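Only a single protein chain was left out; the remaining protein chains are all shown in position.
Moving on to chain A:
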Amino acid sequence: MQLPPALHARLAGAPGSAEPLPVERDPAARTAPFRFAPRPVRFPREHDFFEEGDVQRHLYLQDVLTQVGGAPERPRVPEFTCQVAGCCQVFDALEDYEHHYHTLHRNVCSFCKRAFPSGHLLDTHILEWHDSLFQILAERQDMYQCLVEGCTEKFRTSRDRKEHLVMRHLYPVDFRFDKPRKSRGPVMPGAAEQVLAEAPGDDGVPSEVDAMEVCSEHVEPPPAPAGERRAYSHRVPHEDLKGPRREISTSNGGSSAALWRCCRAFPPRRRGPRTLARAALHVAGL
């Protein structure tokens, strides 16, 4: 297939077209037995016409090995310590450090030192847990916003929201709703929930439970049936949840202490509670 040399120059040239030639159709052109009529063709997704291209696409999908890091080489670096003051974690790869930093030092509440997986969850936590205006408003209207991004529903209590998350958004029934307040690991939406459920100012019992440990021993049966868990009142989390959990997980004391040290210091991107005025604007939807 020999293309005219000028074609490449045309591609590189300016947009535009030559003036179209005059169209003069003769009705005799479409008389039987001839039937040609020009028409743009549409193919639906399952049409056989797409077989070849689909097969090529899937060969590509199956062939390709992408790398976790994206970069072909992971530069080896001498061991180094996390630079966040107070954190003593040691690394020998930059990627590992990056992940560590984002997980533990990026979205940290400056009040209770807890790390969250996203800014959105941190904001929710601060609003609901450290904002006194929120508490006042929550007594009068639905203030507990659904934690799933894109869902705008609000609830009277965090318990109602919890039920909504399980029923409407199919969150697992053993999703962590009983995050002890004193834990300082990263917190998932449900985990934030528990903090909110405890009365502000309640110091709670320092817990050694790993922040998001769903089950500390794989032979352990689920902590409680769903119905029972949903019945937890926001006033009685201690008896219901912390008692049994302390029994089943006693091994993380050491690392919790390290984390506590690491998060107590002042991480670079932590956020504190909004001022009351800002919170008021926020609540008013402005």
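What we mean here is this: a contact is a pair of C-beta atoms (placed from the backbone, for glycine too) under 8 Å apart; a residue touches a chain by one contact, two chains touch by 3 or more; residues count from 1.
One rule holds in what follows: contacts and distances are computed from a predicted model.
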Item to complete: Consult the UniProt record of the chain that does not appear here and report its protein name from "Transmembrane and coiled-coil domain-containing protein 6 isoform X1", "Nuclear cap-binding protein subunit 2", "Rabenosyn-5" or "GPI-anchor transamidase".
Response: "Transmembrane and coiled-coil domain-containing protein 6 isoform X1"
Response to the item:
Per the touch rule stated above, chain A touches the missing chain via residues 1-4, 6-8, 10-13, 15-26, 28-29, 32-46, 49-70, 72-74, 95-96, 98-104, 106-107, 115, 117-121, 148-151, 168-172, 174-176, 183-186, 188-189, 210-220, 222, 251, 254-255, 259
